[in-house]
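Before I ask anything, here is the structure I am working with.
Missing here is one protein chain; the remaining ones are kept as they sit in the complex.
Take a look at subunit A:
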Amino acid sequence: MMKIVSVFYVVILLLIPALLNIPLKNYFHPQEEYAQQDLIYRMFGSLRGLLADWAFIKGEEYYHSGLPIRGLRTAGCLQIEMSKSREGHPEEREHEHETEEQVKSDFYSNLYSQIKITQHTHLSYAEEKEVLPWFYLQARFNPHDIQGYVLGGYWLRRLGKPEEALRFLKEGEACNPASAQILTEIGALYYKQKGYNQAIEYFERARQLWLTGKPPNLVTNDYASSDRIYTFHLLGYLYEKTGKPLLAAQVYTELYSFEPMRTFLLDKIKKLGTGSN
């Protein structure tokens, strides 16, 4: 009996901070950044990178109601959904969404489809908050995983929590000051709240980082590509809106150099370049 009590005591003693979800304050190394003081960060050591990737995969799976992302053509689906939901985004794309099941005709596949999830569906709006824990964990496991902050901030904003989103993104900015993606997401948040001057400030910082093209701002996936387009489009749009057509034309010209397929930008540049708003 005494053994059980002592084991119970030790377990409770160790797990109380985790149970209460309190980030441990690091009184001995106060110079460490906020994320490094978190219990999760300290517990998992160098495994954190792998765990952050796993948390991202879980987040994507949750968004697809449990459909494994390796299974069907779901890669990039969340990214397309992000582009789609960015209201006022001039580059809004239609999301051709497949809802049909793709199951082979053999017996094993049939059996597998009865047990595992094979239907490609998305969470309803009421259930969308279910993805949040995974992006939170992604950022906690690896505070330098920019995607975790961007997606966490995006979902908080989408769920109508701009203040929480801003707090989370600012934390991300503190851990990753050279990330154009995080600056873009903060700029977008200000833009949605009609804080145009602050939005321009963040988009301008993001623009400079995209132009230098150094890590972590290399465009190697659809998420980064979409964010870069978003930065330049919104910045150009805001310059237009605030009566700075020449600056807008310059921003669109830079965007065109990255995205030469967007020929409609040429008309815009021509119009703005002549001072016509």
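Quick note on the criterion: a residue touches a chain if its C-beta (ideal position, glycine included) is under 8 Å from a C-beta of that chain, and two chains touch if they have at least 3 such contacts; residues count from 1.
Note that in this section contacts and distances are computed from a predicted model.
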Determine which name in "Glutaryl-CoA dehydrogenase", "FAD-dependent oxidoreductase", "Bifunctional ligase/repressor BirA" or "ABC transporter permease" the UniProt entry assigns to the undisplayed chain of the complex. "ABC transporter permease"
Filtering A:Gln114, A:Asn197, A:Thr220 or A:Thr263 for touch with the omitted chain leaves A:Gln114
Hidden partner sits against subunit A at residues 3-4, 7-8, 11-12, 15, 18-21, 58, 62, 65-66, 108, 111-112, 114-117, 127, 129-130, 132-134, 136, 152, 156, 159, 161, 164-165, 168
